[in-house]
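Yeah, one chain of the complex is gone here, protein chain that is, but the others are all in their spots.
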Amino acid sequence: MEQLVSALLIMIIGVLACAAYFYASNWLLDVLFPSKNKPADIVAKNIHITNTVRPWLFIGPALIALTFYLIYPVIESIRLSFLGRAGEEFVGFDNYAWLFSSDTFYQSFKNNMLWLIVVPTASTFFGLIIATMTDKIWWGNIAKSLIFMPMAISFIGASVIWKFIYDFRSGDDAQIGLLNAIVVFFGGEPQAWITVPFWNNLFLMIILIWIQTGFAMVILSAALRGIPSETIEAAVLDGANSIQIFFKIMVPQIWGTIAVVWTTITILVLKVFDIVLAMTNGQWGTQVLANEMFDWMFRGGGDFGRGAVVAIVIMVLVIPIMVWNIKDVNKEMEGR
Amino acid sequence: MMAVSSSRSSLMWVVHITVFILVVMWTVPTAGLFISSIRDKDQLSVSGWWTALSVSEQRLVARSEHPDKQVFSSDGRYEIRGNILEHQDSSITKFGSSSLRPDEFDVGVVAQLKGGKTLQVLENGDYIYSSPEQWKGKRGKRIFYTANIPPRFTLDNYREVLTSEGLAKSFINSLAVTIPATIIPILMAAFAAYALAWMKFPGRALIIAAVVGLLVVPLQMSLIPLLKTYNLIGEFFGVGSKGYIGIWLAHTGFGLPLAIYLLRNYIAGLPGEIIESARVDGANDFEIFSKIILPLSFPALASFAIFQFLWVWNDLLIAMVFLGNNEEQLVLTGRLRELLGSRGGNWEILTASAFVTIIIPLCVFFGLQRYLVRGLLSGSVK
Partner (left out) sequence: MADLKLTNVSKRYSNNVEVMRDINLDIKQGEFIVFVGPSGCGKSTLLRMISGLEDISGGTLEIDGEVVNDIPPALRGIAMVFQSYALYPHMTVYDNMAFSLRIAKLDQETIDHYVRKAADMLQLTEYLDRLPKALSGGQRQRVAIGRAIVRKPKVFLFDEPLSNLDAALRVATRMEIANLKESMPDSTMIYVTHDQVEAMTLADRIVLLSAGNIEQVGTPLELYSLPRNVFVAQFIGSPAMNILPATIYACGETTKVNVAGQTNITLPIKTDAGEKNKTAQFGIRPEDLQVSENGDYVISGNIEFVESLGESTLLYIKADGCSDLVTCKLQGILKFKKGDDVKLSASPEKMHLFDANGMNYREV
């Protein structure tokens, strides 16, 4: 109870402080440079000043936060990647040399690539299939809602859910993990799935696919509904069957959206960390870059230099997407 | 849309069935978690949750009453009487007196044991242990039995995780982290988005491009430098480097690019004449923002609020790095991870804890799905 009250108090103070900044700074500006009941030349000057200052009052906090939390760290990480464990002595390219000779790095990189290929593809694929089918049935919205639901579940929560499914009991004990129960039911041999090399990667990916399919589905479903129905009707009149209509008429018209969904999930996959941490912590050949970085950062005393190098690898992987996005938005802005 | 024919209606059946199977595949994992979390912990550990509604056969062991309670019966034997069942709804089928042969005797039979002792266990759990000599020893004798136990549901697991496992405390921590970390970035982003959409100042295009670029920067990049800076700041002010303000601001920084991007798209789409009209009416930018833009942007603000709420609530990484792992500050996700390590085999704890962590997001999700979908669409569909 006491804890609840203090939590409540600190929340209110935090939010109010932020709101107060905006209110007070604008109020101060208007008081310092009033634009009412003054001679015209002073008004003109004051208006000019307030118009110059006010955008920065508005955007200032966001700009500072972005700089401090995202821009500065990127630069600092690059600097740290040339420094040693504690981030003090300059070691040149040693960290990079270590990186490229490290087996665990290769393994993480390979696994990450596997994630990058499998998860976005599978999620987009399932999303598209489900979006198409649910649009045709009367209870489609309920179905969509249920498939979308895992979106709301944390990676760690999802990990518990799936760890329970992959649970393994040795000996003759009844299997309480669903997967092994099914395997046993069909006469198979139960397994500790998350320790089976290589395949365990897929078992972890299923979790993310389970979460992300709903996202792909919602967006693709909106895109599908945006397709002008005349094009489909025309194809029907031309004698195309459902499959042909789907692949030759509908899919080509939503390529743009498919690409957006695909890249969004790709970015997410690059940062995937919680699932691996919770399920295997990188054991049994499931390490990925994000978790490896975390390892270097916090375990065994920490090696900031090596951690930074791994972070930079992740950054390099997203740069193409970043450039593409910026180009896109610039094109849009020119149209205005 | 298309003409209905018989081949089409059979195709529709395929669609119905496929979608049904997919829906089952997507919901069963969560359903399993929930069902398990309300099962009795003894049942949970020996049978799959899908059997939760059927009667389960369990091999159990109990101890008889303490030898103190023995009575000297009329036929000259020393007897201990009592009932071995905890719950009266189960029924015993077999019993035995040694761990080697726990199901040696059928229920109701008077079992002849060595030394002239006899043991009789009835279906309802009543037993009579009798011996020609006086019972000795400090503890009761073990009785092995096999019982049919009906399905049993309980909230005990929740009671346990909320109190002794400290989940209640973590729940409040999660709220204290999440609510400000949702509102503060919205406030900042809304102001910034308005400035980027409707105010003229040098460098505007550059800032917009930067925001779009930062949209994809992996936050792993930020952890090491920020951690170092936080430590410095903490030292400088002589306070701990881990606290609420630090994590609020961290979530704010990481959430801002998406927030600014989404809100700017929305606010830039508002009709310009309304804003000009307000300007002619004498409103300055602050008044335009607070009296016109904020009320009109409600749908966009709501969508982003839901995103940010889910994201912060579900976040593990930032909480681990910026909030520390001590008992007092642990948030739900962190607590769940801790339990996964320390109580890895206790599924009654894990399932109940996991459900506690996901219940709020699920409520938010089902309650405000409309806004969530709208936000997703405005962010991604070009």
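A few points about this structure:
So that you can tell them apart, the chains are marked A and B in the order they are listed, and the count of residues begins at 1 in each.
By definition in this document, a contact is a pair of C-beta atoms (placed from the backbone, for glycine too) under 8 Å apart; a residue touches a chain by one contact, two chains touch by 3 or more.
Remember, it's a predicted structure, so these values are computed and weren't measured experimentally.
Here the missing chain is touched by one residue of B:L100, B:L206 or B:V280, and it is B:V280. Touching the missing chain, out of A:A44, A:I117, A:I142 or A:A259, is residue A:A44. Residue-level contact of chain A with the missing chain is found at 35-36, 40, 43-44, 47-48.
Interface residues of chain B with the unshown chain, by the touch rule above, are 271, 273-274, 276-283, 287, 291-292, 295-296.
One rule holds in what follows: only the chains that are shown with their structure count from here on.
Chain B has its Cα centroid 20 Å from the Cα centroid of chain A. Per the touch definition, chain A reaches chain B in the complex via residues 3-4, 7-8, 10-11, 14-15, 18-19, 22, 26, 30, 35, 50, 52, 54-56, 58-59, 61-63, 65-66, 68-74, 76-77, 80, 87, 126, 130, 133-134, 136-137, 140, 143, 145-157, 159-165, 167, 173-178, 181, 210, 213-215, 218-219, 222-223, 226, 229, 232-233, 236, 242, 256-257, 260-261, 264, 267, 270-271, 273-274, 277-278, 290, 293-294, 297-298, 304, 307-308, 310-312, 314-315, 318, 321-322, 325-326, 328-330, 333. Residues 1-3, 11-12, 15-16, 18-20, 22-23, 26-30, 32-33, 36, 44-50, 169, 172-173, 175-176, 179-180, 183-184, 187-189, 191-192, 194-196, 199-201, 204-205, 207-229, 244-245, 248-250, 252-254, 256-257, 260, 284-286, 289, 310, 313-317, 321, 333, 336-337, 340, 347, 350-351, 353-354, 357-358, 361-362, 364-366, 369, 372-373, 376-377, 380-382 of chain B are the ones touching chain A in the complex.
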